[in-house]
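Every protein chain but one is kept in place in this view of the complex.
Per-chain residue numbering starts at 1, and chain names A and B are given in the order in which the chains are listed.
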Amino acid sequence: MRKLIISNLSHSFDEREVLKSLSFAFDGARLAVTGPNGSGKSTLLKIMAGLLLPICGEIVFEIDGVKIDRSYIKSFVGLAAPDIRLYNELTARENLKFLAAARGCKCDISAVLEEVGLLDRENDPVGDLSTGLQRRACLAAALLHDPTVLLLDEPSTNLDGKGRQMLHEVIEKRSETGIVVLATNDPDEAAMCDEWLDLGACA
Amino acid sequence: MGRLDSKTKSSSVMPMPLKLLWVLWTAAVILAAVFYLPPAYGFAVPESARIVIFHVPCAMLAVVGYIISTVYAVCYLIKGRPDQDIKSFVSARLGLLFTVLATLSGMIFAKIEWGTAWNWDPRETTILMLLVVYGAYFALRSAINNSTVRAKVSAVYNILACLVMPYLVFVLPRILGGLHPTQTLSSNSGLSIEYRVVMAASAIAMIWLYIWIFRASVNRLAGSRKK
Partner (left out) sequence: MKNIKRQSGFGNIVRSAWAVFAKDLICELRARNAISAIILFAVTSVIAVSFTSSVWGGDSDISSALLWLVIYFSAMSGLSRSFVHEDEASTSGTLKLAAQPNAVYLGKLAFNWAIMIAMELVAVPLFVLFMSCKIADWGMFTALLIIGGLALAVSATMAAAMVARAVVKGALFAVISFPLLIPVLASAVHGTSLAMSGQNAASDLRLLVYYSITIITTSLILFKFIWED
């Protein structure tokens, strides 16, 4: 039993209203958030992750009848987004090691690196990796603490065929036990999901 | 409708009779300061002591303005209501206005008494630093684009500045020691009962003005925000 309940959610940046009293209930494992650019997909994911505080309304995740406490939300959520980057000066492994230490959790870094297919480049500084490999490293950072809720913002951008294959496996695997929310405009990826939330239609 | 609203608002800032009364009251205070009060002996130029009637209430109101501003800043961080941010901002601006007035009246007094308008007396140093500190508050506000971030960051700055203010106003001048006639003013020989009465009247006029400007600015800023 996995539930996501968005109730009366609004957010605006100064005068520009991005989300307008959005209400939505979702009962399943995979949710696709679609909509044109600027419709608030990334903002919605950031609010879900607890990075942004909405002006009003709330988002509740419920796993097996237990609500996730908003004050601990950051330990249950993994977010991979284009504007959340890793430290260029550190290698992929060092980045993950730092994030694990900052979170204070014992994580299997090698397993995560293998899952995203970065094990052979783990000792290169992230700044030297190609954009696609950097996206994989960011995905690894989101998966690191084995989050219950995985939020992916345009995850397949810059990924090659193999990368997409890896991404699909990750989504499959995580949605067995948790919730995966995808912000995407790719019809193939949206088709993988149980339900769609079209922000363009809401507005 | 919009016009009617703004009309009712502007009258609620301060009713017309009160505005007229303020003008009369202030005129009376000025006349009393110039013609009724005797020159204060104990100063090198006794006549110039009259300016104290304006200088002291200005300095006090400046501090009060900053404290009110900080109280609203704390309220904003707890409750997060935009009007609290506006009130904090307006109050800090009034604090700055009265700081400037206190500085100017102090400089006039210093020019007459000691011959120079500025001589790095510890009080002058302190008030200059207060001007810089709260000048920076407005610089910080204008440098942040997002209104929520601006409100939060400037509230934090405001609280930190208020934490240092007692040090500036009370500790630093006493450590340095100087020309400022705090001693002369607190002893009865320097400041007679007439002075105290007129100074109290002057303080009332300024508090009155403070409330007037405060309410008008808050109304104006809250109105422009809604549009």
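In this text, contacts are C-beta pairs under 8 Å (C-beta built on N, C-alpha and C of every residue); 3 or more make two chains touch, one makes a residue touch a chain.
The structure displayed is predicted, hence computed values, not measured ones.
Asker: In the full complex, which of B:104, B:117, B:159 or B:222 touches the chain missing from this view?
Answerer: Only one of B:104, B:117, B:159 or B:222 touches the chain omitted from view, namely B:159.
Asker: Decide which residue listed in A:9, A:33, A:49 or A:199 touches the omitted chain of the complex.
Answerer: Here the residue in touch with the unshown chain is A:49.
Asker: Among B:60, B:104, B:144 or B:207, choose the residue that contacts the chain missing from this document, as touch is defined above.
Answerer: Of the listed residues, the one touching the omitted chain is B:144.
Asker: Hey, which chain A residues sit against the chain that's not shown?
Answerer: Residue positions of chain A that touch the missing chain: 49, 51-53, 63, 66, 68-69, 72, 74-75, 77, 79, 81, 83-90, 94, 98-99, 101-105, 125, 141.
Asker: Since one chain has been left out of the picture, which residues of chain B touch it in the full complex?
Answerer: 77, 129, 132-133, 135-136, 139-140, 143-145, 148-149, 152-153, 155-157, 159-161, 163-164, 167-168, 172, 175
Here, only the chains that are shown with their structure count from here on.
Asker: How many angstrom between the C-alpha centroids of chain B and chain A?
Answerer: 51
Asker: Which bits of chain A are touching chain B when the two form their complex?
Answerer: Residues 13-14 of chain A touch chain B in their complex.
Asker: Looking at the complex, which residues from chain B come into contact with chain A?
Answerer: 145-147
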